[in-house]
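Structure below; questions to follow.
All protein chains but one are shown in place.
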Amino acid sequence: MSTVAVPLRGSYLEAGFSLWSWLSTVDHKRIAILYALSITAFFFVGGVAATLIRLELVTPAGDLVSAETYNKLFTMHGVIMVWFFLIPSIPSTLGNFLVPLMIGARDLAFPRLNLASWYLYVAGGLFTVGALIAGGVDTGWTFYTPFSTMFSNTHVIAAVIGVFIVGFSSILTGINFIVTIHKMRAPGMTLFRLPLFIWSMYATGIIFVLATPVLAMTLFLITVERLFGVGVFDPALGGDPLLFQHLFWFYSHPAVYVMILPAMGVASEIIPCYSRNNIFAYRSMAFAVLAIAIIGFLVWGHHMFVSGQSIYAGMVFSILSFLVAVPSAIKVFNWTATLYKGSISFDAPMLYALGFVGLFTVGGMTGLFLASLALDVHLHDTYFVIAHFHYIMVGGAVMAFLGAVHFWWPKITGRMYSDRWARFAAIVVFVGFNLTFFPQFLLGYLGMPRRYHEYPPEFQVLNVLSSAGASVLAVGYLLPLCYLLWSLKYGARAGSNPWRATGLEWQTPSPPPVENFVSIPEVTEPPYAYREKDRSDG
Amino acid sequence: MVEAVVVARQFDDARQQRRASDLGMWVFLATEILFFGALFMSYTISRIHAPEAFAIASRLTNITLGSVNTAVLLTSSLTMALAVRAMKLGMRRTSVGFMCATIALGIAFLAIKGTEYWLDYTGNLVPAVNFAQPGPHAAGVELFFFLYFVMTGWHSLHMLIGIVVVGSLAVMAWRSDFTPDYFTPVELGGLYWHLVDIVWIFLYPLLYLVSRA
Partner (left out) sequence: MIAHPVPRVRTYVLVWVALICLLLLTLGSAYMNLGRLNAGINLAIAAAKAWLVAFFFMHLRSSHYMLRIAAATGFFWLAILIGLSLTDFAVRY
């Protein structure tokens, strides 16, 4: 009746209205919201950098910004989007919110560590934004030596410290997820009754704890080398710049699996719900997630095929990169098979999830092109690579993130949004995305290098198409900001299970009470029991 | 007198809380292995690249102080393990005593390390500060000492943190904050201390024993 946004009585949103109650919370649901707000802010900062990049690339001449400024733009775009948006996006927002709910727990294992992880994220962000305000960094998000250690005149150290700090945010989140999923499942919630989103969060946590510490130490080493002029990466001193690359990519390749595994988990929740079907081959989906996480640690050298590493290493990493595609492909087949004989509805979350599957497939297959040594010689450091990873990170991860936000919005906020606007926005995002990034495959194949602010005139048409697409994409991203915020005040109240989905999180009110469940549920059914015949474990 | 263990609200019971804490600590220790691991990797690659330089450089480390320090640290692990054991048996004073011994040994370690650093300084072995060594392998020797200072520096920082942690545990134990049913922080503090010891166990041969024959 009232148009004023009043949270449901007794929900976590009502447990304190002061700023301090939010900043000192240990409730995983509130911490998730803190993260959501911060990553959204960073998304738009990274988006501004992207806008300027695409504006520059409308014309072949480097006429909008200088070459140095352009270097700073793509660096900040990468640094912010990778570490301050994509890596925390699904795990720290939806993971934090949903992991305890999905497994039937009252909170994560270590709530105070959870809050600490958010503060570390903010502290890291402040250093990085500080570097940005002080004039930016121009090394590329990859901080390759010797440029980063010896020749760049920009605020490398400030940015590196920012990333170092935010890495510990990831590590704490990873520890929390691993322990929570192992030790705090509700009675009857056996490993193979876990939602696939939980399997994804678990695998993501493992990557966080095993990969991030290596990055931290590596960033420390380039800081020292930059400050003191001595280090292990300088060949003049007996060091090796490839040592940096091995250390950096040992983290950064698994990091891309941190970005995609949660998205895959989201798809595995949404697609069964909107096809009213059990997920196809649940166990293989769970094992595939683990396989991707593990094999993903063995492929990092594919970023270094033309760096000067030995051809022998190139062959080993190439074969392993082909191998990691197999579990990913299995998952794509299984999502598709889940649709078979389903009762499909195209609500906004489903549109995003289906878009995710298609675009991830394109991105993944183009990864195989890059994994082939001979092809990579031509494609490395071209727009082909940029298109490949944007298909996966934007077409894949961001679409899945948006799908997840839409799917669980009623649960998190207790409000329903306009499905018509949401579906429209999903289509705008899909169209805008493809218009932006498909031409970039062609550009790369034709030879346009990445990280260049000017290019030969024959590439202009494709660049203009790409920039046009970016403006459409931007509209697509702004729309949810409007109608989702509008729903907070004017949206219809959500019931506990508006999508008739399976999963423990849907069996508690929307929004949930502080302690998640009135009483901890006992699990007796397998997950995704959308069909009568799926209600038993046999 | 039996005191109830305080169970945090997210846990079902003390057992779940204990198991979660143990697993969380071990996962954290795994991150420490990889954190130092990046340095061990850098060392391995650099040594393969410049074996003669590393041989020369290793002979310039102070093997007496390094070996004594290793014995000191191994002994401190013994005292810490005994401190944890005593706590489990409710022997509060004994436990605090062993914790103080651990701290004393830790401080001894740092003092010896500091002495070594001073000797390295007077021996012109500090990269970027006063490094000056003769011979064709000087660059490689400087690289060795770069890694030496970074690795032992991070190790010493972890020792310092460990001393503070064990010190805090000793104070808490003295104030009877722990019982035989609840002494998890002592156990976890012990795990941290032992890990820092394990890091040194690997540092020692790599830095001090490369080419002594």
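We call the chains A and B, going by the order they appear; numbering starts again at 1 in every chain.
Throughout what follows, a contact is a pair of C-beta atoms (placed from the backbone, for glycine too) under 8 Å apart; a residue touches a chain by one contact, two chains touch by 3 or more.
In this text the structure is predicted, and so the values were computed from the model without any measurement.
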Fill in: Sole contact to the chain not displayed, among B:Arg9, B:Arg93, B:Arg175 or B:Arg212
B:Arg212
Response to the item:
Cross-chain touch to the chain not pictured, restricted to B:Gln10, B:Thr70 or B:Thr152, is B:Thr70
Response to the item:
Across the whole complex, the chain not displayed is touched by chain A residues 182, 210, 214, 240, 242, 246-247, 250, 297-298, 300-301, 304, 309-310, 312-313, 316-317
Worksheet item: Footprint of the hidden chain on chain B, which residues?
Response: 14-15, 18-19, 22-23, 26-27, 29-34, 37-38, 40-41, 44-45, 48-49, 63, 67, 70-71, 74-75, 77-78, 80-82, 85, 88-89, 181, 187, 190-191, 194-195, 197-198, 201-202, 204-206, 209-213
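FYI, only the chains that are shown with their structure count from here on.
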Worksheet item: chain A to chain B: how many Å between their CA centres?
Response: 36
Worksheet item: In the complex formed with chain A, which residues of chain B make contact?
Response: 8-12, 16, 19-20, 23-24, 27-28, 30-32, 34-39, 41-42, 45-46, 49-50, 53, 127-128, 131, 139-140, 142-143, 146-147, 150
Practice prompt. Note which residues of chain A are touching chain B in the complex, please.
Written response: 100, 105-111, 171, 174-176, 178-180, 182-184, 209-214, 216-218, 221, 224, 228-232, 236-240, 243, 246-247, 515, 520
